[in-house]
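Excluded from the complex is one protein chain; the other protein chains are retained at their positions.
This part shows subunit A:
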Amino acid sequence: MSKIYGEAETEVRALDNVSFSVKKGEFVLVIGSSGSGKSTLLNMIGLLDRPTEGRVLVDGFDTSDLTDNEISAFRNKKLGFVFQFANLLADLTVLENVLLPSQIQFDSTTNNRAKEILEKVGLKDQLFKRANKISGGQAQRAAIARGLVNNPTIVLADEPTGNLDSVTAKNVIEVMKKMAKDLGQTFIVVTHERAQFGDVDRIITIKDGRAFEGEHSPELEVVA
């Protein structure tokens, strides 16, 4: 897929014929310098934005022709999001934040699952605290729990450690990896802090809007 902003002389190709597939259960790291197109790529996969050309397939399902409501439902059921800033709703408690994706589809059966996940991410004692009363690391772990509660096909994480100190970042990364391993959950994580993540299943490098397989390997263009 490609994503082009502007027209003619002002045209910017944020993504240029990027094409790759991710296997179920893979922990994929998308790296690249600032402005390389990493977040744009994640927005396309997360259906938060539409590609100018190409398509996104999730579980073999083409998302190109979905209506706005269908996209919302698809995001809710198939995708989990973890953002740079935890982006919890300050008006709700930690548990309420985690339950929100399931409540959006009026599913009231996830209460126990939410509590289990929160226990796994180490927030068992913070369930009923207001989201703005917990630390940055705790908030990010709660955001991971929220991303997992609907048992999505993919969890998309955009710079999840970008706003955390190194110790907290390490802790959050461990949580993500643990979840990936325990739940067999697919993660696509965008970061420019490659070193923090250690060993991962796969790395994709984005440079000038183009995707390359592996780390610092511009010669290896990713092919589906």
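Annotations
As a working rule, a contact is a pair of C-beta atoms (placed from the backbone, for glycine too) under 8 Å apart; a residue touches a chain by one contact, two chains touch by 3 or more; residues count from 1.
Going forward, contacts and distances are computed from a predicted model.
The complex appears with one chain absent; UniProt names that chain "ABC transporter permease" among the candidates "CheC, inhibitor of MCP methylation", "Energy conserving hydrogenase EhbF", "ABC transporter permease" or "non-specific serine/threonine protein kinase". Screening A:Gly32, A:Pro51 or A:Pro101 for touch with the missing chain picks out A:Pro101.
Among A:Val58, A:Leu92 or A:Leu127, the one in contact with the hidden chain is A:Leu92.
Shown as candidates are A:Lys77, A:Lys115, A:Lys170 or A:Arg194; the residue that touches the absent chain is A:Lys77.
If you put the missing chain back, the residues of subunit A touching it would be 43, 46, 48-49, 68-69, 72-73, 75-77, 81, 83, 87-92, 96, 100-101, 103-105, 146.
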